[in-house]
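Every protein chain except one is present and positioned as in the full complex.
Right, chain A next:
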Amino acid sequence: MTALGPLLRLLLRLLLVLGAVVSLVPFLWMAIAATHSTAELFRSPPPFLPGGALLDNLLRLQETIGFGRVILNSVGIAVVHTVVSSAVSAMCGFGLAKYRFRGRGLLLGVVLATMMIPFQVLLVPLFQMMASVGWIDSYQAVILPFLANSFGILLMRQSFVDFPDELLESARVDGSGDLRTFYQVVLPCVRPQLGALVIFTFMSQWNSFIWPLLMLNSEEKYTVPVALNTLTGLSRVDHSGLMLGSLLATLPLMALFLLFQRQFVAGLLGGAVKG
């Protein structure tokens, strides 16, 4: 690398710090604001240290939108969706990578097409579909339509393609069925990619907003984003409650991301660097 003057380096470091501050300030502000009352939030000068209203805000949040229940809903939906969707994606990726069968080309084409077509195109027909079977305001309506996930299928297919055929063949000779081979021999070898898939799927379901907003009508079924959204629409917005709710909605994701950063970035680049 070409040598840079120490002064220039210092300048570039300052630039990085400045950018990092801009990145982090909203998070810090969210954390500080979650511990103050709304009135304190907009005081001049604004509070820079944590205040004492955390518990008040939490109780109020529980009272207005039943926050405990809402978090449970979100966790439940995200976990069920993640488990089923990851299994479907991994199996389909394996089928596409290791078997030749009639309709394989078509299936691969559909997988690629779903990545290019914005899902908003499907909103109205999917809504009508759910309405016609009477599933509006049900959890299965939130979970079912997006279980088959193209990104996950392609990610898994990519990681299965290089799996040695000889190993599959020898498992077959040993009398292991295809499914058993898949769970006991193949899956343990792609743990990192499977990790990336699980994290991505969980995060996208946790963040999912527009579809649950359309599907869920009764407050006790709301997910976190939908419940917080109802708070923003009120005439007197409870800002500090919202900030606390937002903080609690974001913390699990931040923790997941920081814990599994390597898998996460690797998954992100699965499609990118090849591109």
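In this section, a contact is a pair of C-beta atoms (placed from the backbone, for glycine too) under 8 Å apart; a residue touches a chain by one contact, two chains touch by 3 or more; residues count from 1.
The rule we apply is simple: contacts and distances are computed from a predicted model.
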Mind telling me which option in "Sugar ABC transporter permease", "Phenylalanine--tRNA ligase alpha subunit", "Xanthine dehydrogenase family protein molybdopterin-binding subunit" or "Monooxygenase" is what UniProt lists for the chain we can't see?
"Sugar ABC transporter permease"
Hidden-chain contact residue, picked from the options A:Leu59, A:Leu72 or A:Met129
A:Met129
Which listed residue, A:Phe67, A:Tyr139 or A:Phe182, touches the chain dropped from view?
A:Phe182
Interface with the unshown chain - residue positions in chain A
1-2, 4, 9, 12-13, 15-16, 19-20, 22-24, 26-27, 29-30, 33, 41-46, 88-89, 91-92, 94-96, 99-107, 109-111, 113-114, 116-118, 120-129, 132, 144-148, 153, 177-179, 182, 203, 206-207, 209-210, 214, 224-225, 228-229, 232, 239, 242-243, 245-247, 249-250, 253-254, 256-258, 261, 265, 268-269, 271-273, 275
